[in-house]
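What follows is one structure encoded as structure tokens, with my remarks underneath.
All protein chains of the complex are present and in place, except for one that has been dropped.
Naming follows writing order (A, B, C, D and E), and every chain is counted from residue 1.
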Amino acid sequence: MKTVPLCLLTIVAEAILKERLIADVRSAGAKGYTVTEAEGEGIRQRRVGEILGSNIRLETIVSPEVADRLLKLISVEYFERYAVIAYLSTVSVIRGEKYV
Amino acid sequence: MKTVPLCLLTIVAEAILKERLIADVRSAGAKGYTVTEAEGEGIRQRRVGEILGSNIRLETIVSPEVADRLLKLISVEYFERYAVIAYLSTVSVIRGEKYV
Amino acid sequence: MKTVPLCLLTIVAEAILKERLIADVRSAGAKGYTVTEAEGEGIRQRRVGEILGSNIRLETIVSPEVADRLLKLISVEYFERYAVIAYLSTVSVIRGEKYV
Amino acid sequence: MFRVLSFAKYPTGVCMLDVLRINLCSPLTLSFALGVFARLVRSELSLPRDLYTALSIYLLFALGLKGGVELSHSSLAAISGPALVTILLGCLTPVSAYLVLRKMGRFSIADSAGIAAHYGSVSAVTFIAAQQFTASVGAPAEGFMPTLLTLLEIPGIQIALAIGAFQMSAAAKANPDGTGQVARPVREIMHELLTSRSMMLLVGGLIIGTAVGESGWKPVQPVFEGLFKGLLTIFLLEMGLAAGNRLGDLKQAGLFLLGFGILMPIVHGTVGAYLGSLAGLSVGGCTVLAAMAASASYIAAPPAVRMTLPEANPTFYLTAALAITFPFNLIAGIPIYYEISKRFCS
Amino acid sequence: MFRVLSFAKYPTGVCMLDVLRINLCSPLTLSFALGVFARLVRSELSLPRDLYTALSIYLLFALGLKGGVELSHSSLAAISGPALVTILLGCLTPVSAYLVLRKMGRFSIADSAGIAAHYGSVSAVTFIAAQQFTASVGAPAEGFMPTLLTLLEIPGIQIALAIGAFQMSAAAKANPDGTGQVARPVREIMHELLTSRSMMLLVGGLIIGTAVGESGWKPVQPVFEGLFKGLLTIFLLEMGLAAGNRLGDLKQAGLFLLGFGILMPIVHGTVGAYLGSLAGLSVGGCTVLAAMAASASYIAAPPAVRMTLPEANPTFYLTAALAITFPFNLIAGIPIYYEISKRFCS
Partner (left out) sequence: MFRVLSFAKYPTGVCMLDVLRINLCSPLTLSFALGVFARLVRSELSLPRDLYTALSIYLLFALGLKGGVELSHSSLAAISGPALVTILLGCLTPVSAYLVLRKMGRFSIADSAGIAAHYGSVSAVTFIAAQQFTASVGAPAEGFMPTLLTLLEIPGIQIALAIGAFQMSAAAKANPDGTGQVARPVREIMHELLTSRSMMLLVGGLIIGTAVGESGWKPVQPVFEGLFKGLLTIFLLEMGLAAGNRLGDLKQAGLFLLGFGILMPIVHGTVGAYLGSLAGLSVGGCTVLAAMAASASYIAAPPAVRMTLPEANPTFYLTAALAITFPFNLIAGIPIYYEISKRFCS
């Protein structure tokens, strides 16, 4: 199968940021995203349960440019003040031209 | 640790396809799969909540041949008509010989 | 954006191992982890529902040394006796120096 | 602060406006409205998905159980007439809906069949609301109505899907460059519909209720009857949220679908009331049968259509069933069918 | 349509067949059957996992609270005898189960110990069903029975796991090429069992119930007593689904396990009824104690065994406990223990 190499950006963040992150992802030019519920622990407190909620794990397949734009935005807007982690990998997407 | 490089195929699709996709994955020769619930948005409508359900995110670690077979099948059977996205990456699996 | 290449270790295991795996991950030196609920099927039985529970999918971003230590530990402690699968990939992490 | 009666015993000789007001000021209707409102102001309010599932399991099972207990008092003779006209309705309504959509609305084959599958089946919540309504105006429906509900649920979906598949393959033969996808085998679809959650719970509940009778029903009555209206109120909040989500799609759905979503139910409701009166149902029974015929499914039909006719646009069928017909029936339809039934029965 | 009484007050002088029929036609048994049936026809019906968890939390907490309120009426003297024989049962049943499985069934050490842990512990739902049954035949059990339930839950699991660990390390010494894995420390296992969800809720509920007494119980009674049977009915639907999932494994489990899953409970139940009568329990109390002894845990035992004896095959213990012994007790076992108890008590 013909596939297109694209960037898979994964963001794990505290759940209250969900709608803001989705808005950011869309305005940065991503064509879609997938969100799953998660819990976790990092340098900030452990995140489980309802009060102050858990985490979300957002994945979006984007072009390298959009990925870079999003990473910058996240590192300026959220990194210092919120519990968030973001990382990139390369994946081969079928009909990948739809996502750039 | 000795690891084996294998294909990790990720499929995000509307939830009603779950059982059909699992059957496809198994009949294509995969030795296992992992499914998580997800929600998301793509070129089709936003998928949350119960009515017409949300998405599933299915991962399966397979040999390149099985991966290719699955990608073909998905692109013929589902791509046009259903909300679905699929991508491949390479991962190093311990005791990977069990999964081919 | 400057990113640091690090190991992303993913472990899918039966849910009763959750707390033990988290303890292992932390004691091996990981700075954090993310857990999502999952179900799945492998060479052992299909895992869904409550009794004997489903699976968890644990991800942790670590240095190659920690990843290796964890893989060894998992393969000695859990592989024979429990339903578990583990694999590695390389990801580019922003502010990655925080996670090693 | 003016206050009105709602769902309390009410003398039957009440005028239509009163009836409408009763219906509007019930916790059920108002909870639905609250849900819609919450979506309109973009509130974060949402019910956990598992709560929605749990409530729908509860409602269907309770409906079946209660119906079964009532059924244990009914004779086969009393049911056979109503059962027959119900099956007839299940065959008529998908065809009429399909023809109107395809010929007058110029929808595609898939869209017409997809929407018709929804209008050929039945909405359990509309059924319940109609039952509550008839009880509150003092004309309770027959005890075996839930049995009719199960009879009406499936045939309509099947027939519409069959029309869709048949017409599409005819069209494909005429124009043979299609993707050539194999249709899903009918056995698979039938299996899915017959073993669906709502069928299992309704029919299972009916059988259990019939088997255990009054004395077995007593100890579980506090849950399956006592909590019914309260939990239904919460469920309607969620339905309002779901319908509110669809309001934005109304424009996309277009004026024709808006008219269809209101007029088709009135037609189907009138036919339902008429056939019900022929079969000897009471005014309450006719009203409930009319509401069933008029209602559009949004639990059984959507996944079946999505699976089998993925070419049909979900925006059309979901918006029509959930954001037009359901609230119309809830607010105005049921009282209208009641008035119509009163004419046919006298 | 024939109808039977179920769970209604029933004269004690009723013959065994009647008793069986009462038991079979209760909403509890029939809901379980519906769940099994739904799995057999491969229905999509399933309860959300959180609903299952919520219901089991509710049932355990309600059981504890109600038991505590009743306990506040009981004297220590009345309880000490029954408590003693209960602990004795908790020590006997895992040993007998282990020996039968290992010596007669030729199961591996791990499998024998794993299954024995389940039969040494107790099934809360079987306990509840027995309580409902004795109440319905007019021989209600003593108020302090939930206290006995908590006493029986843990020792059996512990003893079976200890036997397993001990025997396996003996076997490992004889044949020293094993993987050399360190066993989990006993303290950790004990901590898990003592602080398990069911222990917390049962014991916590007992203490709270005792502390608040009748007057504190009143305002929460509509939830913790009024809803009990109805919610239990829904829970049994889920149990039926889980058991139905296991039916396919029956073949793998083999004939020996099938016989074990039916005969071992009868033996344990007889011993339980006998010891209960020695301790001065009423017919109802003996029946419930017998049902406890006869039952196999499928809430506390499976995770404990899975954690500590992962070499034991879950197919064996889950199928035996859930798909054989649980339905056997629900349908036939409890009435049998009742008949046996009547003999011992007269």
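Here is the rule we go by: contacts are C-beta pairs under 8 Å (C-beta built on N, C-alpha and C of every residue); 3 or more make two chains touch, one makes a residue touch a chain.
None of these values were measured; they are calculated from a predicted model.
Just so you know, the chain we are not showing touches A, D, E across the whole complex.
Check E:L63, E:V85 or E:L201 against the missing chain and you find that the one touching it is E:L201. Listed for subunit A, the residues touching the missing chain in the whole complex are 14, 16, 45, 49-54, 77, 80-82. One chain of the complex is left out; on subunit E, the residues touching it are 48-50, 53-54, 57-58, 61, 65, 71-72, 191-192, 194-197, 199-201, 204, 207-208, 210-224, 226-227. What subunit D contributes to its contact with the hidden chain is residues 1, 3-8, 25-27, 30-31, 34, 37-38, 41-51, 222, 226-227, 229-231, 233-234, 237.
FYI, only the chains that are shown with their structure count from here on.
Identification of common neighbours of subunit B and subunit D yields an empty set. For the touching copies subunit D and subunit E, the fraction of interface residue numbers used by both falls below half; the interface is of the different-residue type. Chain centres here are Cα means. That of subunit A falls 40 Å from that of subunit D.
In this assembly, the C-alpha centroid of subunit A lies 19 Å from the C-alpha centroid of subunit B.
The multi-chain contact residues of subunit C, meaning those touching 2 or more other chains, are 36-37, 89. The residues of subunit E that reach two or more other chains are 49, listed in rising order.
Shown here, the protein chains touch in an arrangement that is not a line, ring, star or fully connected set.
If you check each pair of chains against the touch rule, the ones that pass are A-B, A-C, B-C, B-D, C-E, D-E.
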